[in-house]
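Heads up: the structure comes next, in structure tokens.
Of the protein chains in this complex, one is absent; all others appear in place.
What follows is chain A.
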Amino acid sequence: MPLVKQGRLTTDLFVHVADGAELPGDGAVLVSAERFLADPEALLRRPGKVGVIWPNNRNLDDLVPHLDRLASIALVFPTFRDGRAYSQARLLRERYGYDGELRATGQVLRDQFVFMTRAGFDAFEVKKDADADAFAATMKRYSVFYQPTGDGRVTALNRRMQLRHSESAGQ
């Protein structure tokens, strides 16, 4: 599955390790929430970065204490219609200050990229090659945003007020 990061197709450095499968001696791994929570310390002690795949119906409370030691959190879109991971992403970024990689996995299509980046995702396991190729173009689609989210983009309302402010200051 192509991975888009920093706006570009990238090689995935993380190895998905299935539950029960043996961990490689070093290197970055991505494991399930169960596996991680069973013994977080052991995983984090091993050489190599650790990422966790967090299901979209699981409360983030169990994850929050480990955030500063995780290199990646992969949130799941079982279908592109299921938007629970958008809320999880915003909470991780905006409420809990998580600043590692936030990865979208599952049914990830180009038509969700804008929503996803706005919610805080910065890595995308994209389902179709063509969609991954179109990432940069898709991200240019919108220049106006109505609501504030943690991505820092200025809202239309704020732009209007700034404009008004500078107009009245100029008089």
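FYI, contacts are C-beta pairs under 8 Å (C-beta built on N, C-alpha and C of every residue); 3 or more make two chains touch, one makes a residue touch a chain; residues count from 1.
Throughout what follows, contacts and distances are computed from a predicted model.
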Missing subunit (named according to UniProt) among the choices "Helix-turn-helix transcriptional regulator", "ABC transporter permease", "Pyruvate synthase subunit PorB" or "Nitrite/sulfite reductase": "Nitrite/sulfite reductase"
Full-complex contact with the absent chain, from A:12, A:94 or A:133: A:94
Residues of chain A in contact with the chain not shown: 80-84, 86-88, 90, 94-95, 109, 111, 114-116, 118-119, 130, 141-150, 155-157, 159-161, 164
